[in-house]
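With one protein chain withheld, the remaining protein chains of the complex are depicted in position.
Right after this comes subunit A.
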Amino acid sequence: MTTHPAPDTGPATYLRRRTGLIVPLLLLVTGIVLGAGTLTMEVPDNVASPGPQLFPTMVAVACVVFAVLLGIDILRRPEPEQVAAPTDVDPATDTGTAARTTEATDVTASSASTNAPEAAAGDTADAGATRVRSNRRAVAGLVGTIVAFIVLLVPLGWLLSGALLFWGVARALGSRRPVFDIFLSIAISSLVQLAFSAGLGLNLPPGVLAGVL
């Protein structure tokens, strides 16, 4: 199966076109965890014949099998080929956008980021071919904000941590008005507090503002 020419120049590029290997890796780990969990499962003695272990065993085996198959598929067909294929039947809308766009407009952001050389190298390596360009800094900022929100929710309370969440996500997604965003995010989290805590009776943690609210 040597249908695809290999423009790969080195091991780094080779791997960068195959970051999708993370999915089979995840499947493999899931399969192993399920398998180990099934073996160590504490089953009551009086269980009817197809017990609680049969189904997990099947799923664990399926995980490993599909991890191997998917891994082989990704190794054989690296990314640019994938995205360049016709995407009009693809249910995922993001590949559609990705296929149409290659250029980075956000030059300042990407040059400031640590992985800019990599990204630039990637773009020149397959010029024209349309591999999805991932903005790792934005993803890191977004995930970091959510982690901070989860940690701070109970000690700080909804009002402040919710505002932080909105502010941080807007910033990670490219908002350029940090001061305006502070007011907007506090307004939004207060509105949520009013509508859902006072209005619909949902239980939101008050946190440090417990006495004030």
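Please note the rule applied: contacts are C-beta pairs under 8 Å (C-beta built on N, C-alpha and C of every residue); 3 or more make two chains touch, one makes a residue touch a chain; residues count from 1.
Quick note on the criterion: contacts and distances are computed from a predicted model.
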Completion exercise
Not-shown chain resolves in UniProt (candidates "Gas vesicle protein GvpL/GvpF", "Signal recognition particle receptor subunit beta, a GTPase", "Tripartite tricarboxylate transporter permease" or "Nitrite reductase small subunit NirD") to "Tripartite tricarboxylate transporter permease"
Completion exercise
Hidden partner sits against subunit A at residues 3, 19-20, 22-24, 26-27, 30, 33-34, 37, 41-44, 47-52, 54-56, 59, 62-63, 66-67, 69-70, 73-74, 82, 85, 88-98, 100-106, 109-110, 132-136, 138-139, 141-143, 146-147, 149-150, 153-154, 158, 162, 165-167, 169-175, 184-185, 188-189, 192, 196, 200-204
